[in-house]
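So that we are looking at the same thing, I have put the structure below in structure tokens.
One protein chain omitted, others in place.
What follows is chain A.
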């Protein structure tokens, strides 16, 4: 320590109330998480590799064997991409859950909780940073998809709409990740707990194969799967093949059902997460 005297420092001040204070604190936390991502680029790179691999494997390995009703040999490629995009955004769950679990075990959550900042900001900041990472991943993925031959055919605006739906879904799912991260005891457990249920969820859907090939009872599950609604909505907005027409209600109103599901998931899980955060003990 140096011999010079430390100045008193600023007088402590009161927490800023309201949404503005919350957003400001969240942005401070988001900045911190985004900085971390640039310091550990492996996380971003590995986050990219998995979906890019899926695009290549499904296009070149399985693509020839899976037929989309009413489509030619190129149709599966067009059909597939929305599914991979959607699966990719839901993987934001793992980032959020592992990140928050790590902050818990490292004592950072205690530090944040002892500061005069908005209670929800640690989680909002985390999910916003994950959203930025997801957006980046989706952008790279879209470029790869474009290179292998995927196209959107309904114009730029509708395509943007589709990406907005995807990011909304990803953001909603990162709140599920937040709750998982607050609930498990280690970052490792958080990663597996964050991913394990995503496989059945994303596969029992219209993401990779047309639902019409599934047994009847499973079809009902797949049609009502929040994930299917977003995939269907994206296919419509991208102007990609949607498989056989169905008279299932959620598939006929896919855009609205997708938005509804995402908002519902966000509302429920952000409420549960913030409540859990208040009482969280490392």
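FYI, a residue touches a chain if its C-beta (ideal position, glycine included) is under 8 Å from a C-beta of that chain, and two chains touch if they have at least 3 such contacts; residues count from 1.
What we mean here is this: contacts and distances are computed from a predicted model.
The UniProt record for the undisplayed chain lists the protein name "ABC-type xenobiotic transporter", from the options "Phosphopantetheine-binding protein", "ABC-type xenobiotic transporter", "PLDc_N domain-containing protein" or "Ion-translocating oxidoreductase complex subunit G". The hidden chain makes contact, of the residues A:106, A:185 or A:275, with A:106.
Checked against the full complex, the candidates A:40, A:56 or A:220 give a single residue touching the omitted chain, namely A:40.
Of the residues in chain A, those that touch the hidden partner chain are 1-2, 4-16, 25, 28-29, 31-32, 35-36, 39-40, 106-108, 110-117, 279, 281.
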